[in-house]
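Yeah, one chain of the complex is gone here, protein chain that is, but the others are all in their spots.
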Amino acid sequence: MTKTVAMEKMLNKADLAAWMGKLDSHRLFSPALEDEDVWNYMPVEEAAKVLLNHPNTVRPPKGFVFPQREVLYEYSQVPGEAPVLNETLPDPAPAVVFGVRPCDSRGLVRQDIVFTKEYEDPYYQGRRAKVIYVGQACNQPPSPNCFCMSVGGSPCAEDGLDVLMTELDGKYHVKALTPRGSELLAKGGELFKDAQAADKAAVEKAHASAKAHPQRPIKDLGKVAGALKANFDSPAWDEMAKACIGCGICTFLCPTCHCFDISDEVKCSSPCKGERVRTWDSCQFPDFTMHTSGHNPRETLGSRLRQRVCHKFLYFVENHDTQQCTGCGRCVSLCPVGIDIVSVVERLGQP
Amino acid sequence: MIDVAALKAHAKSLLEKGSVRAVIGYRKSTAGLLAEPATIADADATDDLIFDPTCVQNLALYLVNDKKERVHSRSDDKRPIAVVAKGCDSRAITVLLQEKHFPRESVHVIGVSCEGTGVVDARKLAKKLDGKKALSVNFDGSEAFSITTEDGAQSIPAAEVMAERCLECRSAHPTLSDMTFGEAKSERALHAPFQAVKHKMKDEQDNRWAFWARQFDRCLRCYACRSVCPMCYCEECVVDSINFAVLPDTTADEKADRIKWIERSPARSETAMYHMVRAIHLAGRCVDCAECERVCPVNIPLRLLNTRLEMEAFETFEYNPGSDMNAPTLTSSFRDTDPNSFIR
Partner (left out) sequence: MANAVETAKDETGFEPKIVAFLCKWCSSAGSDLAGVSRLQYPSNAVPITIMCSGSMSPMFVLSAFNKGADGVLVSGCHPGDCHYLKGNFFARRKIYLVQKLLQFVGLENDRFRMSWVSAAEGVKFAGVVDEFVKDIKKLGPQTRLKAKR
């Protein structure tokens, strides 16, 4: 996706529903309450009810491009004959996702690296090409544990987004960042007015004030990788993971975590028929690294915590020159026992 | 009122005398309001110990984890480990002892009283404070919590922000302990026992299925409910893939014929299986610490599912999990008077 000259427009808040109405060639999603206190990206049923005043959603929007279950192919075999494989590449209807927080879209950029840089994953790409992300700058931190700026992001970061919306008094400042984003704005037609100098000043002010909210700092981000490497054998890993229960919350709800398992789901044993599926997996689960022999190289919770933190702040940096953490704070807020990645990095990621 | 200084001093003296390997307790967390479980082996660090209504976790889990860890580390340190236990935690320890998960002498239970209230429900509290961030929560007599925010301290009736399970708690005071801190207040009966589950049972069956289907559909299968449960100590869980070694010479037929109880896919049928297996496996073992429900990131009311069978255990079989470590367990015993009329 090459960037063109950014197009900046203004949209009255009251016209958001009208704009959504003009996008009916796409499936629309926006953050909504899935259940009491559970914010998730849900299909837009009534555009007039979309408020875009959501806190951080429980699930990041990664499922649109990397669903928890993806069928890779179907297979069948009649005894004595060669197995028959039937590839099932996804071809979803185009979708627009509204209200994406900048941390989550930066997560998407990291998913892109994993699924397209060295190996082009057709399942991921098939979905990625069909989803347009409309971001929303965070005027107020959407979670008490936000630390996007400490990992090189910002509450108004644009990476990974097609459009960035910023809420101003009664209006949205809407900035198209990609050709797909511009097309989306063009569909709104008359609803959008060109942004004037005063609007641009107001947006800059809103962004500056958003950035001024205090966040938990990570000192010397550039030195974290080296320090983690030096502390690989530190007993502090075990100590900090003492409380860990080994669940998958921190990884399943992380906008950048992308590990998966591949398994066969047998639908019928005679004749043999089934699907090979890819499902999310987590380095925190005991069977993640279990060998067939029964040996488990990451037996302890400490080694699994180390894997999670080092993958994000050391290995990914070594391989792709950027952190694989975007500071959304989900793993901190939702951890049942208060394991806090910022504290861990503070303790073991400082020289 | 519970004397936390005395609790710290007791923990410190245990460690100084070397009579325990470590003390499992609570300390302040950097991640938010709720306390974090801490395993303290150094006498000087006992000063970090706290006990207040933010100490929600069931620490019996860490006795189970400690046992696992010791198996792998092949440690020959035979000293007991000390654990801070609320009423529900002590019931969980009793169940573990009853199931002979570890011997009584391997654990030193430091009982703590919930002071006639219970622990806080962080979601309820956040709603009550309407955006203001609570900095601390303390016991304030038997009916209120004292809560500090940036605006100063205020007193909130405990029943309004208490965890659901505490409202229905039948025995708030530790039933098993070597040393107890705080007042023995167990009388409270804020809600009738099993009130929530009885209310749900009044629903039509089709509505109940619609309700549960909606809950199962949003399950992430992160297994936090299983991981946090002290009773879920199986070495291998039906949802894990550990026993399904697929070798290069494993044929398609072998794969197809292998029993796979539950697929990894987060489909409704598979998730329903998972939660029901857990519920039935907890029958007569669940002490209603409700940790499974608390940790669920998508708010699935798991407590409701598990207390359904606890209600049956209590009301039909007069069985109260965690009340007697020498009694036979619910499903390893029977009576001639057990219900028979449902059988044809």
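Per-chain numbering from 1; labels A and B assigned in written order.
Operating definition for what follows: a contact is a pair of C-beta atoms (placed from the backbone, for glycine too) under 8 Å apart; a residue touches a chain by one contact, two chains touch by 3 or more.
Since this is a predicted model, take the numbers as computed values, not measurements.
Colleague: Using the document's definition of touch, tell me which of B:71, B:153 or B:210 contacts the absent chain.
Modeller: Among B:71, B:153 or B:210, only B:210 touches the chain that is not shown.
Colleague: For chain B, which residues touch the unseen chain?
Modeller: Touch set of chain B with respect to the missing chain: 200-201, 205-213, 238, 259, 261-263, 267, 269-270, 272-273, 276-277, 279-280, 283, 305, 308-309, 312-313, 316-317, 330-334, 336, 338-340, 342-344.
Criterion: only the chains that are shown with their structure count from here on.
Colleague: Compute the distance, rounded to whole Å, between the mean C-alpha positions of chain A and chain B.
Modeller: Centre separation, chain A to chain B: 31 Å.
Colleague: Per the contact definition, I'd like the list of chain B residues that touch chain A in the complex.
Modeller: Answer in residue numbers: 29-32, 34-39, 57, 61-62, 65, 69, 72, 123, 133, 214, 218, 220-224, 226-228, 240-242, 245-247, 252-253, 255-257, 260, 263-267, 291, 294-295, 297-299.
Colleague: In their shared complex, at which residues does chain A touch chain B?
Modeller: It comes out as residues 34-38, 40, 58-59, 68-69, 75, 77, 79, 83, 144-145, 242-243, 245-249, 252-253, 261, 263-266, 268-270, 272, 274, 277, 279, 282, 285-287, 290, 292, 299-301, 332-340, 342-343.
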